[in-house]
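Remarks on the structure that follows.
All protein chains of the complex are present and in place, except for one that has been dropped.
Each chain gets a letter, A, B and C, in the order it is written, and its residues are counted from 1.
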Amino acid sequence: MTTTDIETVVQADAPAKRAGALRRLLRRPLGVMALFILASLIVLGLLEPVLNTHPPTFSSLQHVNAPPGTPGWPFGGDQYGRDIWARVLSSINVSLISALIGAGVGLMVGVGFGLIAGYVGKRTDAVSSWVFNLLMTFPSLVLIIILFPVTGGTFQSTMVIFGFFLAPGIFRLVRNLVVGVRNELYVDAARVSGLSNRRILTRHVLYVVRGPIIISAAFLASAAIGVQAGLAFLGFGAAQVSFGAMTSDAFVNIYSQPVQLVWAAGFLALLNGSLVLLGNAYRDALAAPQATVKRRPRRLLGEAVIKPAVSDTPSSKPAADATSGLLTVRNLWVKYPQPHGSEKAVVRGVSLDVAPGEIVGLVGESGSGKTQTAFSVLGLLPKEASVSADALAVAGESLLDKHAGAMRRLRGSAIAYIPQEPMANLDPSFTIGSQLVEGLSAGMSRREAKDTVLQLLARVGITDPVRTFKSYPHQISGGMAQRVLIAGAVAGRPKLLIADEPTTALDVTIQAEILDLLRDLQGEYGMGVLLVTHNFGVVADLCDRVLVMRSGEMVESGNVRSIFHQPQHPYTRELIASILDEETVRTDPAPGSARTHEEAL
Amino acid sequence: MIIFLLRRIGAGLVLIFVVTAFTFFLTYGANIPVARNLLGNSANAEQIATLNAQLGLDKPIFEQYFRWLTSTLHGDLGTSYFTNQPVAEALAARLPVTLSVVVVASIITILVSCALGVASAARGGIIDSILQGISTIAFVFPGIVLGILLVFIFAIQLQWVPAIGYVPFAESPSAWFLSIIMPAVVLCIGGIAAMAAQVRGSLIDELGREYVRTLRSRGTSERSILLKHALRNAAGPALTTFSLQFIGMFGAALFIEKIFALPGYGTYAFNATIQGDLPAMLGVSLFGVGLVVVVNLLVDIAAGWLNPKARTS
Amino acid sequence: MRTKLATRAAAVTIVAAFTLAGCSSGGGSSQNNAAQVDRTLQLAITAPPSNFSIGNWSGGDATLFNSVYEDVLGFGVDGKVEPGIAETWEYNNDRTQLTLHIRKGMKFTDDTPVDAQAVVASLEVARKGASTSQNLSAVTSVKATDGSTVVVALSQPDAALLPSLASTVGAVGATKVLTAESSKLEPVGSGPYVLDKSQTTVGSTYTLVRNDGNWNAKAYPFKKVVVKVIPDATAAQNALRSGQLDVLPAAGTKETVAQFPQSQFTTGENKATAFGALWIVDREGKLVPALKDSRVREAINLAFDRDSIAKNLTGPGSAPTNQVFSPSGQAFSKDFLSKTPFDLDKARKLMAEAGYADGFTVTMPSTPVSTTFESTLTQSLSDIGIKVKWETVPFQDFYPKVFGGNYGMFFMYNGYSGSDAQDVKASLSGIFNPNQNTTPELQKLLAAANSASEADQGAAFRAVNNYLVEQSWNAPLNSTSGYYVASNKVKYTPPVSYGQNVKPYAPADSK
Partner (left out) sequence: MTALLTVSDLRLRYPGGGFRKPSPEVLKGVSLEIAPGETLGLVGESGSGKTTLGRAVLGLAAPTGGSMVFGGKDITRMPQRQRRPLAQDLQVVFQDPYTSLNPALQIADILSEPLIAQGVDANEARKRVGELLDRVQLPANAAERYPREFSGGQRQRVAIARAVALKPKLIVCDEPVSALDLTTQARVLELLIELQRSTGVSYLFITHDLSVVRHISHRVAVMYRGELVETGPVAEVTNNPKNEYTQRLLLAAPTADPDRQRERREARRQLLAAAG
């Protein structure tokens, strides 16, 4: 079970209400605020003819540098006696038009070509990607400035050009999304169903790119506004009323009339800020449907500490005394916080034991809590999980309330872990050797550590340890990678090995080899093994004892033969019955072949 | 790798060629009355015609372009119409100014944004909120205002740094640093926010990956997981963001140069443009694109170095 | 006309850069007794000089140019012509021949002698030069009669000749490099300073080192002058505040300079340096027929409340004017202001009489320089029925568009040269008179003024002034002086005209 599975577990009974991204956006204070500011500014801009006290270029000689609040000059006058309020209103419109043009052109070009390139692929994709990459590397501001004589300097035409420079980002985004969608199985299914390309694009592809496009539109708009203002600040198109020109005017006056800078810069900041915040809030709303969970600050580093059980988690069985076994778990609970403040228990009062040198299989279907149980023992559950138990001990050492450092030392030595997906569990940026050497406990010289690792690699059946030592993960096969991970796990001579579906991602032939290796190593090191799996073949091959879990509870445990031959619990019986019998082979004839048979007769 | 580099260099040359040709034909098409602007108010038609002939502006456009291209290939970018300074010489004097600012700003950006991003990803909570706040403010807070504020405090009140101008490194490294540190700080504020957010996001992605859990299962320290493994893997996406940042800063340097009166590439581009100084404009676009090509190449090399998959295949 | 977009800041700054042809150097008081100190003077200019080649000086701040070259004549701080390379000079009776007596023993910085031949050579180049030929258009020949005498022959008397020779037009450079390519950036003159190439970065910093061989070197107290290019007005102010500049001769408005603490800075008002005017160039009515009618032009003049403009729009440091002559000169008359009072009723009546009771529409170019005045212009003109359509003109297109006859009128500044003769000449040529309009009366008045003796010139040019005002030739609105700020280390004496060598600057501790 991977992290995504954990999330599925967490979300499993989240209310099925389908709050749209927009509604989720409105639940965020920042989003609402940004939306409100933006809407107000747009309204101000639209109502300019009604609201403005003067035309923006009107100047009254009596109102040069008039203070704010002068009747008819709410924000005062600038150094030429122009009404700052009227100029602000007009500038809002200029900014909004800039945003519309810049973002509009950027979106049209970027989305249009992105859709085509992503969906058609092949040469179209190659050519347009090349062109847009080229466009992306243009120093756009410099080129816009250079093209100033060509555009005639109106902000509209400048924004059209700038729109083209904005397009590559959108193009990349849309193209990559579309390429992703194009490879989705549901698009394949639609194609097989005979849908036309146009229909697939509109029905399946556009839906996916919609959200990201809205988000980038907000950022593009803010970029366009910024560039327009910046150019005007520099003096390009200075005759046009705009925030840039206003800022520039105020900049000159900065020492005598600093308040004038507040209007221009302030409104510009409001406009840009609301766009960016809106984009961010919408992105968050899209990304995290149950983002209210975030109430609790999420620490990404560190793991959940296992707490002693408290009274609100009643023991299903009376707490047994800690046995002298290798692993002792009594009344383990794992809970995750839910969006509405409640907690969901994914492991409910599980107790289990692993004796030294014993291989115990932990079976169950997805969502049964078997992986959560295993990770509890490793102390590797995410921080937001709350874990409690009456007893949890490895080799007599209690893990309850153990702080991170002590858990880490324990993991480096007494407990080891073999994951499911071998490739995903190796750091792609480091050589196999360096990753394994790092895992070895300190006190060993680099030379010794390297020798040890090479020996280990040889031990796990890697034919050319030296070469593998120097290789990067992508240079070795999945089966090899799993051997490397096993080597890493047993390097510290652990007493307890926790293997989470160690062969599920592998082909059967490789699986057989890995199972052999695990059995050999277990015998050699005398490790106790807790093997999490859903494959009864693997259980039959490796395990001494089996524990069956369902919905976070332990339903049955017993000797491997008794579980297979005399399952007690109805669920176990159902599981065993579901195993496809090797003896039964489909015998009913195919109607078609039967007909051919008749025809042959 | 070598083939890859050669291909990138080739593509870069094509890019340079395309952009300069683009600039040439467009600016030519804009029909800027160069001679009139040069000679000013009192010149008569005859003097203008003479100057046009002197500058070769009476020749057909393709001939002019060919002349520019051949002389450029010989390393001669021509002479500015307006300052009468060889364009190459002017750019050689001005690029170091802008590059100093941009490079120092980049270094600050990388250091600070990595620190912020790491802290935010690792600690979350308050630091995360602070980062969000900073990035929002940085995004909306006009750099001009910040620039003015910094000048007022550090140059005028405290007199720790000069208010304007640039001192070449060769003249005095310490004066050089003082002359560019404020522009660099103003320039990198926005970039830091964006980069830190990027680093944070990538780091969070990396920390959620399975290999991190496996590293933990072997007792690897959180410090090593964060700073060695996760950061290394997060560096790739951050690098791409950085390259765009760098190019962006190069454009934004224009505003900074105005506020701090730095004789840089941006002001040169600005002047060339408003004067219609064709040779200077072409030189500007040549160097601008050339620089972008070089930066992208370096980023590609760095990305290749970071990504063993790209490096080993 | 260069790099002025960024200088829309202070009108005065713009004016400085806009001072078109014939920027003259006003002489500082020749402080012969000034203590020579090894101090460095730090100045700012808004745009770098494009070249130092004689005859091609394209305007802008002439500090560098006039410091490197010694001119034939010089300007005093009061605007009077003083000796330069020529120690003395005299006209013949009908003022068509000027004899210059060249100072002996002078040398260019390349050690070649500054003699009559050198003067002739430089003037011959200037006669052909694109930026100077117009100033010397009356000159028919320049001859050296001996090693130290130069005779300049004129086709007709030209009162502007002496001031021209005292300005960049009269610059004298080393004969060998006069037209050489190198002269564009490496001038060789005999002026008070030498451009130090090693400490100069073209386009950003220019360093002048005193030429102790100059005949008047004692008048220049600063051993070194560093001139920084700072296009942005606020940046320049910051530089001054932080001690990176010593003086800002055109710091801006009174309000701006008031922000400088008095404990560290001295501030003061400059002499009038330029004027802003609505130039009515289509006097033949080719584009805007109404402008042919002098009643319409008069109505335009009556539509402006010049006092308010000066008081409120341009503020302290500016004054109302309806004349193209400098208030510091002799041709200017305060009384003429009453000829065009702010009188909308009369203006509307004049419009009606001319047949334009409903007004008309006129298109004017909007440039960074005009923005200050645009709303006022729009407002005032619409009060008499004239609707203005502003057309944004990229800077580089301004001259060609005006010369191409695209506008009936436009707003622009013109700088005062310090000479009435030069001022009127500039106002009647180039973009300010692209159609070269004239009238027999005007010609007569100009001829009389040009041939008048020094003593009579003032009255004669005042007559020209009177004619131009009465005919509503243009609509000047506002003369401006602006304010300077100097650090307490430097004493600055505002000259009559802007665009000087460093004569106006002295260490504060000298007398």
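FYI, a residue touches a chain if its C-beta (ideal position, glycine included) is under 8 Å from a C-beta of that chain, and two chains touch if they have at least 3 such contacts.
Remember, predicted model here, so these are calculated numbers, not experimental data.
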Shown chains that the omitted chain touches within the full complex: A
Residue of A:405, A:570 or A:589 in touch with the missing chain, whole complex considered: A:589
Touch with the omitted chain, as defined above, among A:344, A:474, A:534 or A:569: A:534
Residues belonging to chain A that touch the chain removed from view: 16, 18, 122, 184-186, 188-197, 199, 203-204, 207-208, 365-366, 507-509, 511-512, 515-516, 534-541, 560-561, 564, 574-576, 578-582, 584-596, 599-600
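What we mean here is this: only the chains that are shown with their structure count from here on.
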Of A-C and B-C, pair with higher C-beta contact tally: B-C
Distance from the mean Cα position of chain B to that of chain A, given in whole angstrom: 32
Chain B and chain C, separation of their C-alpha mean positions in angstrom: 40
Where chain A and chain C are represented by their mean Cα positions, the distance between them in whole Å: 68
Numbers and ranges of chain B residues touching at least 2 other chains: 32, 148, 258, 270, 274, 276
Shared-contact residues (touching 2 or more other chains) in chain A: 148-149, 234, 251, 254
Parts of chain C lying in touch with chain B, wherever the complex brings them together: 1-3, 5-6, 20-21, 48, 50-51, 56, 58-59, 130-131, 133-135, 184-185, 201-205, 228-232, 234-236, 238-239, 241-244, 394-397, 399-400, 403, 429-431
Complex contact set, residues of chain B against chain C: 32-33, 36-44, 47, 51, 82-85, 89-90, 93-94, 148, 151-152, 155-156, 159, 162-166, 258-261, 263, 267-268, 270-271, 274-276
Chain C to chain A touching residues, read off their complex: 5-6, 8-10, 233-234, 237, 252-253, 255-256, 258-259, 305, 308-309, 311-313, 315, 366-368, 371-372, 374-376, 378-379, 390, 392, 394, 396
